[in-house]
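Omission of a single protein chain aside, the complex is shown with its protein chains in their original locations.
We just call them A, B and C in the order they show up, numbering each chain from 1.
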Amino acid sequence: MKVKKERTGKVLENIKLKEKIFLLKLETEEEISAKPGEFVMIKTSPSASADPLLKRPFAVFDLEKRVLSVLYKITGRGTALMSTLKKGDAVQFSGPFGNSFPLPRDRAIFVAGGSGIASLNFLGKKLYRKKEINLYYGVKSGDEAVPLSFLSFKPSQFLLTTEDGSEGKKGVITDFIKFEKGTYYLAGPTNMIREFSKKFKVDAFASMEERMACGIGVCMGCGILIKEKGYRRVCVDGPVFKISEIQWED
Amino acid sequence: MKVKKERTGKVLENIKLKEKIFLLKLETEEEISAKPGEFVMIKTSPSASADPLLKRPFAVFDLEKRVLSVLYKITGRGTALMSTLKKGDAVQFSGPFGNSFPLPRDRAIFVAGGSGIASLNFLGKKLYRKKEINLYYGVKSGDEAVPLSFLSFKPSQFLLTTEDGSEGKKGVITDFIKFEKGTYYLAGPTNMIREFSKKFKVDAFASMEERMACGIGVCMGCGILIKEKGYRRVCVDGPVFKISEIQWED
Amino acid sequence: MGRLKIKIGSITFSPPVMPASGTFGYGDEVKEFFDYKDIGAIVTKGLSLKPRKGNRMPRIIETSSGMINAIGLENIGLDRFIKEKIPFYRKLKKPVIVNIFGESIDEFLELSENFNRFKEISGFEINISCPNVDKGGVEFSKTPDVIRELLRRIRKITKKFISVKLSPDSDYMLISKICEEEGADAITAINTIRAMEIDIYNRRSKISRIFGGLSGPAIKPIVLRIVYEISKNISIPVIGVGGISSWEDAIQFFIAGASAVQIGTCFFVNTNIFRDVKNGIEGFLEKNRISLKNLIGSFREN
Partner (left out) sequence: MGRLKIKIGSITFSPPVMPASGTFGYGDEVKEFFDYKDIGAIVTKGLSLKPRKGNRMPRIIETSSGMINAIGLENIGLDRFIKEKIPFYRKLKKPVIVNIFGESIDEFLELSENFNRFKEISGFEINISCPNVDKGGVEFSKTPDVIRELLRRIRKITKKFISVKLSPDSDYMLISKICEEEGADAITAINTIRAMEIDIYNRRSKISRIFGGLSGPAIKPIVLRIVYEISKNISIPVIGVGGISSWEDAIQFFIAGASAVQIGTCFFVNTNIFRDVKNGIEGFLEKNRISLKNLIGSFREN
């Protein structure tokens, strides 16, 4: 049984990794547990403020007893506010929520787009030294790439692409994937996942993103179209889906 | 000419003086000047947040070149948020605004109620060692009394009252004023000022409080009824008024 | 504790606080972590005869202290609801109010007839106020006569609790009066306020429909006024809903005239809100030595 309740984390660190990429470490009141792929809902404004109102979903980047880490990119008002958090600040959050990545039998191949690296990091941590992990990592530009040294695992093979060519190969990551056997794990923008699914005839587990209001399955805000089933909720039926099940809308 | 514009202060310190009383020191971008009685409008939420929306008025407690201090009591949502400010946080504010206390010819007698001590402190600082200052200081309870050591002046005579008797004399401050010659300066709750004006036939300068939306004279939100004149604006026609001019409403 | 209940029609709400339709699923999604004693009833997501797929994504967008939704009444429909949810209610022993939605009077009647058979269903919230569908919903509000007929006929079908959920974008004063005349037990005021947000880069709506419904703290002062207006105008109870984020807000609604309140959007923000509100009301009543009954509608005009 998942304990779903409001929690308060105390900021331990809020490290600026790159211009717009931060790693937030929260000390939780009690020990919590999470599986790779699960996410937390973070209130980016103080509890007493109603603006921004809704909590935001962030993948668990790392979790060690009472230290929860999320990796985030500033993309709007909420994440901009988060970036001003200081040591000692109280942060309201809930979770972890959602389903998780099934473990691979053989080699794991990660395809991470942008901050999608976050949820794959936690999976990588669990698999590290047990399974071979290859990491394909695509970002817009070098100053959005999380340095490998901040990850909790060391990939056996690693390829970085940037859209502007400022670091690694120039282009989008799906253009550089050399198909090989293994279990594919995808996390990143919907476009990347869709691109992958068009290009490769292999199935894969993908962590999907959709706007969320509740994160707990009650608002029907976070639908994803599943073949023959209609809308399913990313927050409770996901965020991890087999890409073969997804019905792409246009 | 007063320079009225949006400013940003960087928190140097946010000292908890008593359970609900804080002293906030902001480093301003440029040197600003203020006269005793003037106030600043502080946005208690980050600039990017619209809740709480309005800036709050606070008397200048102290101003030394680029260091602006305000003393505040937690009384609601805005001040509660202020109390969580940490060193380095950016605070949006504007001002100083308003008129100021005329200087006394002779002895100055301060009657401070609660956080009214703030504006009188700045006046005290200007007068200290030049004029004799007597301080009557009334608070609800001892744990709301700012210790004398935090003030910028030393009163020649000092009387503290608390409503619950936890420190100093028990009662309300206006019951303990022994009339003497001098210029009276009042700052505190409207009730205290009204009580004083009923009790003593002497005129006095009082810093008045009213809810403010703009702080710059354009919204007509902060009216005070002035005899034979109708409503005047606390923010630009005040906050300092002669109590003999005030038409008390009931 | 004994004080914190209120009877409306045939339902006793204890506490007089419940989730708002569409913000609590069918009530079973949260069973793992929710303490049902903190709410006085379950109010379901809007239900239709046939399952509805709802609108495309994006369905929600945040605004200042609020959110706009255009879910479009995605729901599992009557049959699946009966099969999958009613067994859960049987065990729960909480009043269950079904929020029902039809595109025509006939659909409403068919829904009422079906649900009326289940003792697990304590009452109805008749949704003639959803802004996010093409047919039915708030469109009904344009024809008060149709509403009168609808009410009259549903009232004949069921003796259970009936509350009619109104739209702020309708003539709610007139409609609430009609509902009272036709035997509704209560008025639920209100549904979301029609609103829009535009993506300035593609010049389209930020959600998949042009308009959606605004909810959350942003609308509270407007809704409070509407609850006050309606409750002064009719003698059946009003269930207040819109933007409640704290027990203080709930008390404001009671004072304005609401006999019970619902909480929607702010449950997303704080899943403890029902407990917090219940405890807050309890504490307030005790401290101020006033009963809920005397608090309701006790606003002082001057």
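Convention: contacts are C-beta pairs under 8 Å (C-beta built on N, C-alpha and C of every residue); 3 or more make two chains touch, one makes a residue touch a chain.
Predicted model only: the values in this text are computed from it and were never measured.
A.B. asks: Which of the visible chains would the unseen chain be in contact with across the whole complex?
C.D. replies: A, B, C
A.B. asks: Out of C:114, C:231 or C:252, which is the one that touches the chain we can't see?
C.D. replies: The missing chain is touched by C:252.
A.B. asks: Of the listed residues C:64, C:158 or C:279, which contacts the missing chain in the full complex?
C.D. replies: Of the listed residues, the one touching the omitted chain is C:64.
A.B. asks: Residue by residue, what part of subunit A touches the chain that was omitted?
C.D. replies: The list for subunit A reads 50-51.
A.B. asks: Which subunit C residues touch the hidden chain?
C.D. replies: 63-66, 68, 193-198, 200-204, 210-211, 214, 216-222, 224-225, 228, 243, 245, 248, 251-252, 255-256, 284, 288, 298-302
A.B. asks: List the subunit B residues touching the unshown chain?
C.D. replies: Subunit B touches the missing chain through residues 1-6, 43, 47, 50-55, 92, 94, 210-224, 230-231, 236, 249.
One rule holds for everything that comes next: only the chains that are shown with their structure count from here on.
A.B. asks: Hop across touching chains from subunit A and tell me the fewest hops that reach subunit B.
C.D. replies: 1
A.B. asks: Report, in whole Å, the distance between the mean C-alpha point of subunit A and the mean C-alpha point of subunit B.
C.D. replies: 49
A.B. asks: Just how far, in Å, is the C-alpha centre of subunit C from the one of subunit A?
C.D. replies: Those two chain centres are 35 Å apart.
A.B. asks: What is the distance in Å between the mean C-alpha positions of subunit B and subunit C?
C.D. replies: 46
A.B. asks: Name the residues of subunit B that each touch 2 or more other chains.
C.D. replies: In subunit B, the residues touching two or more other chains are 50-51.
A.B. asks: Among all residues of subunit C, which ones touch two or more of the remaining chains?
C.D. replies: Each of 64-65, 217 in subunit C touches at least two other chains.
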